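Shown below is the structure under consideration.
Moving on, here comes chain A:
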Amino acid sequence: MDIIRNFPCVSIMLCLFSGILTSGVKEKAAKYINRTLIMTVIVLNALTLYYTLATGSAFVYVMGMFPAPWGNELRAGALEALMATFFGVIMMLSLCGGQKKLFDEVDPAKHNLYYIMTDVMLASLLALVYTNDLFTAYVFVEINTISACGLIMIRQNGRTIEASVRYMIMSLLGSGLLLMGLCILYDLTGHLLMSNIRQSIIEITKHGLYQIPLAIAICIMCVGLAIKSALFPFHAWLPDAYGYSTVSSAAILSSLVSKGYIFLLLKIFYRVIGFNLIRGSHILNMLFIFGLCGMISGSISAIWEKDIRRMIAFSSVAQIGYIYMGFGLGTTEGVVASIFHILAHAATKSLLFISAIGLTDVSGGSRSFFELTGSGYRNKIAGIGFTVGSLSMVGIPVFSGFVSKLLFAEAAVLHPDQKMLPTLIVLAISTILNAIYFMKTVVRIYVPEKASVVRRKGYFSVKPGQQKLYTVTIICFTVLNLFLGMMSEPIIHVIKMGLGNFA
Partner candidate 1 sequence: MGPNLYANYVEAIAMILFGIGFFTLLLRNNLIKKIIGLNIMDTAIYLFLASKAYIPGRVAPIIVDGVQDVEKYINPIPSGLVLTGIVVSVSVSALMLSITIRLYKRYHTLNLDEISAKLKKEGL
Partner candidate 2 sequence: MQVFQMILLGFLVVCAISVSFSKKLLNSILIFMSYSLVMSIIWILLESPDLAITEAAVGAGVTSILFFITLKKIHALDEEKKEEDRDE
């Protein structure tokens, strides 16, 4: 059984290796390597999850000969393993769903570069999830940024390149701030490993030393990671990047990349600084306020948007606002709700992106909202997928979005301070706004289009058996959503247990 302890390290190294090997092979082989890799990663991390659940505690894996403060370390607990497995599953499904589109939109000579990017991206996500060392986190944050930029740029039109410039500038600013915060923390504590920094911080707080630099360092790191994960005032790069890149990239970016940074922020809160200390500072209040603003402003922008892909992208801004709002509540319930929302949002948003592409394909490739009329009949499976995703985002029971909203409301009610009322009000407003734009779209795709228009514009219909991989992907996503919605208890249990192991 103890061999399972090696699996996190093995899975990261495997990802990097297959990225390296992929650069020397043809497209076909690259695809097979990529698929095999992701399957392997899912299996390895699922086994790790099983192991951590069986032992009931987290374990530390020393990378190399030298233990704690001297060498690098990985740390795997239930929450980390759950996240890693989930990231693998979402990445697999997103790649499968967007495969046809990838062939249409991307030059075949560059497919293996695309697979390199996804392999390395998965490696960096796994490393961000598992690492126990702040500087390793920084290095892999950079890898994540660069490969995300590659994923945006792989479809080359003016929009994506402009979007990737904006993305790069914002996220390099973010990583600069993160590095700055990290350096100040190193200077205050003399350590880079999360657990050791934590101990030193407890020590210096006890003596009341260096309180101002500590607060500023935490603040800078939060701002950096918030910029990178597109929290409300820093979301300018997001709609273009998600709206115009190829669909697998959009799904991966929206559901995984920003979530990786958010998870890192969570680790910094819990494992580096300690949640009690964070709760005493005003940083959580700031995150709370920005989260609330993001929830409202993202939804309003989405209502005004006529382009369906950009609409979904703006909805991401709102959902990231939810997650930060949950952190901002400053209670364990709030954090649990946020983590569950990370999962729910990842499963739903990639489903939405992938089914939206099916709908636009049968509407003459137009992304305009009005052209989508009746597309739900022309591509039935995509229509079903989009409906499921919308219902989940709005928060209809049975689907995953409902559970996370319920958890948010519960956390707000249980909150001791005066944060309860604003949370509940904004949650209600945001749900209504969500319902407006998602239901508007769902109704639009199920309003029958006049036959003459269909003939004139040359719309075609997709028969159920035609796109097998796409159909299977949508079904898998739907099942995943229903699973998260109906079987939420064990997952919440795992999250709670993982958070307990965090400290």
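The candidates were selected such that all candidates are chains of the complex that A comes from, given by their letters.
Everything below uses one rule, namely that a contact is a pair of C-beta atoms (placed from the backbone, for glycine too) under 8 Å apart; a residue touches a chain by one contact, two chains touch by 3 or more; residues count from 1.
All of these numbers come straight from a predicted model, not from anything done at the bench.
Novice: Considering only this complex, which of 1 or 2 touches chain A?
Specialist: Among 1 or 2, only candidate 1 touches chain A here.
Novice: For chain A, which residues count as touching candidate 1 in their complex?
Specialist: Listed in rising order, the residues of chain A that touch candidate 1 are 135, 139, 142, 145-146, 149, 153, 156-159, 161-162, 164-166, 168-169, 172-173, 176, 179-180, 183, 186-187, 192, 212, 244.
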